[in-house]
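One chain of protein is taken out of this complex; the other chains stay put.
Every chain is named by a letter (A, B and C) in the order it is written, and numbering of its residues begins at 1.
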Amino acid sequence: MSEARDFRSIGQRVIRPDGVDKVTGRAAFGADYALPGMIYGRVLRSPHAHARIVSIDTKKAARMPGVLAVVTGADFPSVGSEEITGGEGAGNYKDLATNVMARDKALYHGHAVAAVAATSVAEAEAALAAIKVKYEKLKPLLDLDAAMADDAVLVEEGLFTSGLPEKPTKPSNVATVMELKRGDVEAGFREADIVVEATYRTPTVHQGYIEPHACLATINQGGQATIWASTQGHFDVRSSTAKVLGLNVSDVRVIPTEIGGGFGGKTTIYVEPVAVLLSKRSGRPVKMTMSREEVFRASGPASATKCVIKIGARKDGTLTAMSAWLAYEAGAFRGSSMAPGAMCVFAPYKVDNFLIRGFDVLVNKPKVAAYRAPGAPQSMYACESLLDELAAKLGMDPIDLRLKNAVEEGAQAAYGPKFNAIGFRECLEAAKRHPNYKIPLGQDEGRGVAAGFWFNAGMQSSAEIHINEDGTVTVIEGNPDIGGSRASMALMAAEELGVPYERVRVQIADTESAGYTNTTGGSRVTFATGMAVIQAARDIIGQCKQRAAATWGIDADMVDWADGKAIPKPGVNADVKPLTLAAIAANAGRTGGPLLGRASLNARGAGPGFSVNIADVRVDRDTGKVDVLRFTAIQDVGKAIHPGYVEGQMQGGAAQGIGWALNEEYVYSKDGVMENAGFLDYRIPVASDLPMIDTQIIEVPNPSHPYGVRGCGETPIVAPLAAVANATHAATGVRIRELPLSPPRVLAALDNAAGSAAGKAAG
Amino acid sequence: MARVYFPDHLASLTEGVRELEAHVSSFRDLLEWLEGRYPGISDKLIGKVAVAIDGDIIHDPFLDPIEPGSEVHFLYRIEGG
Amino acid sequence: MTKVHVSTTINGQPAEFLCEPSQSLLDVLREDLQLTGTKEGCATGDCGACSITLDGTLVCSCLVLGVEAAGKSLGTIEGIAKGDELHPIQQKFLEHAALQCGVCTPGLIVATKSLLDANPAPSEEEIRYYLAGNLCRCTGYDKIVRAVQDAAKTMRGEAA
Partner (left out) sequence: MESFAYAAPATLDEALEILKAHQRRKVRTQLLAGGTDMLVQMRTVDREPRAIIDVKKLKETNKLTLGAKETYIGAAIPGVILTANPELNARHPGLVEAMDLIGSSQIQGRASLGGNLCNASPAGDTIPAIIANGGICVIASGSKTREIKAEKFVVGVGRNALKPGEILLGIRFPKPAKRTSDAYLRFIPRTEMDIAVAGAGVSVTLDKSGTCTAARVVIGAVAPTALLVPAAAKALIGTKLDDAALQAAGAAASAASKPITDKRGTVEYRRKVVAVLVRRATRIAAERAGAQ
C-alpha cells in the first residue's frame, strides 16, 4: 500500500496549527475551564497501604460551611466484573470502579475513600479533615518477592492465577501467568559455547507529565453529563465513566481539553466519575484537579520488575537459546504490562529456542497504568544489559553481536508472526557508522549501546474533512493532540488534497462531534488516524471529481486530480479550465451541496519500530554520580511526517529513559507510604542534567500505510535504560543490575568491587 | 490453506493444539471453523485477543481476508502508552 | 475568612482583586483573574510552570502570596506578545518545535525572557542552568535550548 512518491507537504517542518495558542497562554488545559456556579471537589485518601474500611462517618463534614456534597464508595453503583476490551489499558471495570473509589478495603496508600465538593478548595479540604474513617490495618505487600511467597497475605482475597494449564487450588497474588516458547530451550543452551544468566530489577516509576489530572463535570437532573477532561482518550473516559456510574454512553459527553502530557498515564480515569457524582449530589458543576502529590500517590505509575534472563551463544555470537522469567508489579489490581514486556523482550533477535514466562503480581501500591511502550523498557533493559555482558565475554563489538542475530523481513518474531519490512538492521548499521560511536573517551568515561522495540498500534479511528466555502480545509478527528499531531494530520490532508498546509486546520472534536476513535496511545495516531485522514481526503477528491465532471458535463471517470485541481484526463476532449478546490467549493451548492469527506476504519498493519541508542557517560568515582555526556538516538519511524516532532519524540523518550536509568524511583517506607511524592525528590531530568540529544531518523517504509508511517512515540523510551547501564559498566568495569543507577547505589557497587579486588590482591 | 498459531496461554482453548491448518478465506470464516471444532472458543477470542494476519497486527479482526498460505497468529492484546 | 483588597499592575495594566491572606498568587491569577496561561504543575516551586515576573524578577507564582502583589508590577505569559505580534522567543519556540504538549511552555517562555533580558548571549550551559527550574517532560530540552539560542540571536539583531 505504501507508495514511493515525492512529497510536497509531508516531511516539511511546519509550524503546528495550535502553536500560537500554546506559546501565548491561550490554550486551555484541563484545569483552565470554569463554569458559572462551579464548585471544587477534593478527595480523601487512605493513610494506610492496606486496610479494611470499617466505617466512614461523613455527617460532620456534610454540615461544614460551603460543603454541598459528600460521597463515599457506598454512593457509587456496584459494578460487576467485566473485562475492558474496547480501548487501551487492559483491566476490568469492577477494578476500575474500585480504584476510583474504595469500597470495603483501601488497597494502597492514597486510595480514594471519600470526596467532598464545596464552594472553595479550602472549604473542601477542611471538610475532608472532618470525615472520620475507621480502618482495620492489614499487612501491606510491597514487593514482588513478598507477594509471590507461598504464604503471602492476599491483596485480593480469592484471586486464582489465570493462564495456568490447570486451575490452581490455592489463591495467590499472581493474577496471570503467561508463557511464550519455541524450540527446545534446554537443548539450545547445551548447544551454546557460552551461557550467561543474570537477574535485573527496576523500580516503580511515574510518567511525570507536568499537568496533573484535571476535569470539570456537570450533570443535569435528566442524567445527562458533560465532562471536560485532560485525557489521552475522551472516548475511553466516556465509556469508563458511564460504566462506573451506570449511565448510558449517550448521556455522557466528554470534551477533551488540551493535554499537558500523558505518556500512557492519562489513558484511564480517576477523578472524572467522582466529579460527575459530586455534581449530581450538589446540582453544581464540579471541578477536580489532583495535586502533584496525589498524582504520584494515586494515579498509575509503571511496574517495578524483577527479570531473570539467560542467553546461550556460540563463539561467533550466534544465539542458540534465550530464556526470560519476568515478574511485574500490577499494583493493587491485576493488569500490569507484563504481557507486552514478555512479547518484546526477545523481539529484536532471531533465536530458534526460547522460553519466556511472565507473572502479573498484585502488591499494595497504586494500580499501574500504561507508560510509553508499556512493559518493554523493563524487560528489554534486562535483556539488552545481558547481551552487553555476553558481547564482552565473547570479545565482540555489541553492535556486531546484535547485527549477527538481528531480525529482518520474514523472520519470525518471538511473539509469533513474521515481520514484514522492518528497519532494525538499518538502525544497527547507522549506529555503527555514526560519528558519535567513534569519539574517543576519557578517564572514567564509558559508552553503551542498546536496542529498543515496540509494536506500534492500529485500531479504530475516524476522520471528517469539511471543505469550506473559500476552499480552505477543516479536518475533524478524535485524538487529543499530545505532541503536535494536529500538524501531522494537516500535513497529510494537505498532501492528499494538494493544497498548501496553511489552508488546513484541524479540530479535535468531542465525543458527540467526532466519530469514535481509540485513545492517543500505542504510537497509533499518525499511523491510524492519519490513515483515516488520508482516506477522508480521498473521499473528498472523489467527490470533487464528480463535481467537476458535473460542471463540465463529462463522466466522473474522465476527471483526474492533480496539484489540488480537478483536470480532465489526458486525451479527454473537453475545452475546460482546471477547477481548484476553492472553485469547486464555491460552486458546491449548485453541484450537490457541501463537500464533506469521511472515513472510519480499524487500521491494520502498524509497523514495528526498532531503535538503537548510544550513550556516553562519565562516572565520578568518589560520589557515584553518573553524568550523560552524549546521547544518540537512532530509530526507524517508517516515514517522518513532521521530522521536528518525530525528533522531539525521540529526544523526549531518551530523556525519560535516562531519568529511569539514573534517578527516578518511588521510595517507599516499610508501611507502604511513598516518601518522595513530589518533583523535589522524584527526580526527573532537568535541563542542566542532559546534553543535546542527537537523533537520526531511519525511514524503512511500513508497507501497510500509504506514506509508510510506522508510529514513533513509544520506541524511544525503551533502549536508554540499558544504553546508560551498559555505558556505566563500560566506564567503571562494574555491572550494577538494578535501576536506578543512583549515586549511593553506584558508589556502594564501586566500593564493593574495590574491596573484593583488594581482597583478591591480598589473597 | 492458511496456518493458524496459538500461543501457549491460548492452547488450552484448542485442547493443547498450537498449530492448525484451515481452509478459510476470512477471519469470520476462521472463527466459524474454529467454533465448529472447539465449541465456545469464539467467545474467548473475540475482543480478548489480537490477531496478526501475515504480520499485520489487528485488534478487532472479523472481515479481514485470509489468503491461501496466510499465517494467522493469535496474540495478547497490546495496549500502548 | 477575611479577604484582603489588593491593587497591583499586571502586564502594564492596573488590576485589583480580593484574596485570602493564605492564597497563592498563582491561585489568584488563575481562579480569580482568569489568567490561566500561568500553569500549575506542582504548587511547591519545583516545576516552574507558574513562572511570572514580580517587579521584573522571575519567581514561581505558587510561592508568592496574593497579598504580596500589592503595589508590585506583575508580568505573565499573557503579556509577552506585543499586541498582534509574537515575541521572538515565542516565534522561535514554534519554529524549532520546542513544545510538544505545551503545558510547560508559558513558564519556559517567561523564564527565557527573563534570562535573555539579563544575558543577551548565554552559553548552552548558562541556558540549561537558568532553565533548570522549568521542568519539561516531553522534549528532552534539546529543541528548547536551540530555540532559546536562536531567539537570543534574533533579539541581538543577528541574522538567523
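As a working rule, contacts are C-beta pairs under 8 Å (C-beta built on N, C-alpha and C of every residue); 3 or more make two chains touch, one makes a residue touch a chain.
This one's a predicted model, so the numbers in the text were calculated from it and none came from an experiment.
Partner chains of the missing chain, restricted to those shown and counted over the full complex, are A, C. Checked against the full complex, the candidates C:T9, C:T44, C:S73 or C:Q149 give a single residue touching the omitted chain, namely C:T44.
Note on the undisplayed chain: of the listed residues A:S162, A:S600 or A:S688, the one touching it is A:S688. One of C:L33, C:L58 or C:C104 touches the chain omitted from the figure, and that residue is C:L58. Remark: the residues of chain A touching the chain excluded from display are 125-126, 293, 622-625, 662-663, 667, 675-676, 679-681, 683, 685-686, 688-689, 742-744, 747-748, 751.
In the full complex, chain C touches the hidden chain at residues 1-2, 4, 20-22, 24, 43-46, 48, 51, 54, 57-60, 62-65, 67-68, 70, 111, 114-115, 129-134.
In this section, only the chains that are shown with their structure count from here on.
Viewed as a contact network, the protein chains form an open path, each link joining two chains that touch. Averaged C-alpha coordinates put the centre of chain B at 54 Å from the centre of chain C. Taking the mean of the C-alpha atoms as each chain's centre, chain A and chain C sit 29 Å apart.
Each of the following residues of chain A touches two or more other chains: 207, 263. Residue positions of chain B with contacts to 2 or more other chains are absent. Per the touch definition, chain B reaches chain A in the complex via residues 5, 7-9, 12, 47-48, 52-61, 64, 71, 73-81. Every residue of chain A that touches chain C in the complex is listed here, in rising order: 13, 15-16, 18-20, 22-29, 31-32, 34, 122, 207-212, 258-263, 289, 291-292, 482-484, 642, 644-645, 647-649, 651-656, 678-680, 684-690, 692-693. Within the complex, the chain A residues that touch chain B are 83, 85, 88-90, 163, 165, 177-181, 207, 263-265, 267, 337, 339-340, 343, 370-374, 415-420, 455-460, 519, 521-524, 602, 604-606, 704, 713-714.
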